[in-house]
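Removed: one protein chain of the complex. Kept in place: all other protein chains.
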Amino acid sequence: MRSAIVRRPLDAAALMAEVAGARHGAVILFVGTVRESNEGRMVTGIEYSAYDAMAERELAGILAEVAAAHEGVDMVVEHRVGELAIGDASVVVAVAHAHRGEAYAASRQVIEELKRRVPIWKREHYADGTREWVHAHSTASVVEAGT
Amino acid sequence: MRSAIVRRPLDAAALMAEVAGARHGAVILFVGTVRESNEGRMVTGIEYSAYDAMAERELAGILAEVAAAHEGVDMVVEHRVGELAIGDASVVVAVAHAHRGEAYAASRQVIEELKRRVPIWKREHYADGTREWVHAHSTASVVEAGT
Amino acid sequence: MNVRVLLFASYADAAGVSELRVEVTPGATVGELVERVRQRLGSATLPPQPLVAVNQVYARADLRVAEADEVAIIPPVAGG
Partner (left out) sequence: MNVRVLLFASYADAAGVSELRVEVTPGATVGELVERVRQRLGSATLPPQPLVAVNQVYARADLRVAEADEVAIIPPVAGG
């Protein structure tokens, strides 16, 4: 079980190899990538930033919660920050479990929780030269996750 | 969109690259691997076989159905047959979509349908030297999928 | 008429063959063909109502078989 905020390109195959093992029958890799368009606007790149220390703490907390819900699961998550180009991977979630049902469920929970509460932000760069912070999520329910 | 029954090791990273693209924001890779134990017995290897022509036809049909249900999805599926060792990948399903919800749903549908109706069989080899055909699925509801 | 029948996996093992030709009356159904195969190979070889594909498509027991058809008797599948 490992998670990190990193400043280099993500290696999805390496993360997959990290969780695979003889006791697992299913490995699921989720890779989030930078799209060329968002809500109808042409995107040329995305700048990701994070509150690094807290982001890593939240990621570790998510993995602990998901591991408790799915006994025997192995997981690795990396989220990249910095300047990303179209097609670059921003996040990789690698999950392995003896059975596929648990592997799918764990994979989905990790990415949904990551998007809901890990302090990471992105600023899209558009073809017309403008930039905008993307406010994908409301803040309504996050505090309950804290103390 | 492509599917195949193959007699060589599967290259998950290559299949992932095949579906990825600038219009997609999410790529999901499902890799089924040979486990070292099944229902409490030590497995040393698995021999997969298929009714090749029909299996490829069913796989193509599954991809067409899932593509119709999830507009804009890209998918590649390969299932390996022959002698597989512990840890070897038996099946890889690579799915890409603009949005993760559709990508997860399409990935899951492909593997569930594959397991339900594609004519592939496996014989497990056990540590005690015996071999047994694995009858994972009942035949009850498959015919409805045909004509 | 003489119809080609394919067997796979555990059924082929039990029968000792993976392919055979079976003589049935013209207009015979899938169910009748299966019954002829069971008579030929022994009723322990196949369940009474196995899954069958005709020309690589799953078929119901009441489908009529033609001489040129490729009929396959399909054990419970276990891919993935």
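In this document, chain identifiers A, B and C correspond to the written order of the chains, with residue numbering beginning at 1 in each.
Everything that follows uses one rule, which is that contacts are C-beta pairs under 8 Å (C-beta built on N, C-alpha and C of every residue); 3 or more make two chains touch, one makes a residue touch a chain.
None of the values given here were measured: they were computed from a predicted structure.
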{"item": "Which displayed chains the hidden chain touches across the whole complex", "value": "A"}
{"item": "Of A:H24, A:H70, A:R100 or A:R117, the one touching the omitted chain in the full complex", "value": "A:R117"}
{"item": "Contact footprint on subunit A, counting only the chain that is left out", "value": "32, 48-51, 53-55, 57, 79, 90-91, 111, 114-123, 133-139, 142-143, 145-147"}
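Throughout what follows, only the chains that are shown with their structure count from here on.
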{"item": "Between subunit C and subunit A, distance of the C-alpha-averaged centres to the nearest whole Å", "value": "50"}
{"item": "Euclidean distance of C-alpha centroids - subunit A vs subunit B, Å", "value": "25"}
{"item": "Residues of subunit C engaged with two or more neighbouring chains", "value": "80"}
{"item": "Junction residues of subunit A - those touching two or more other chains", "value": "100"}
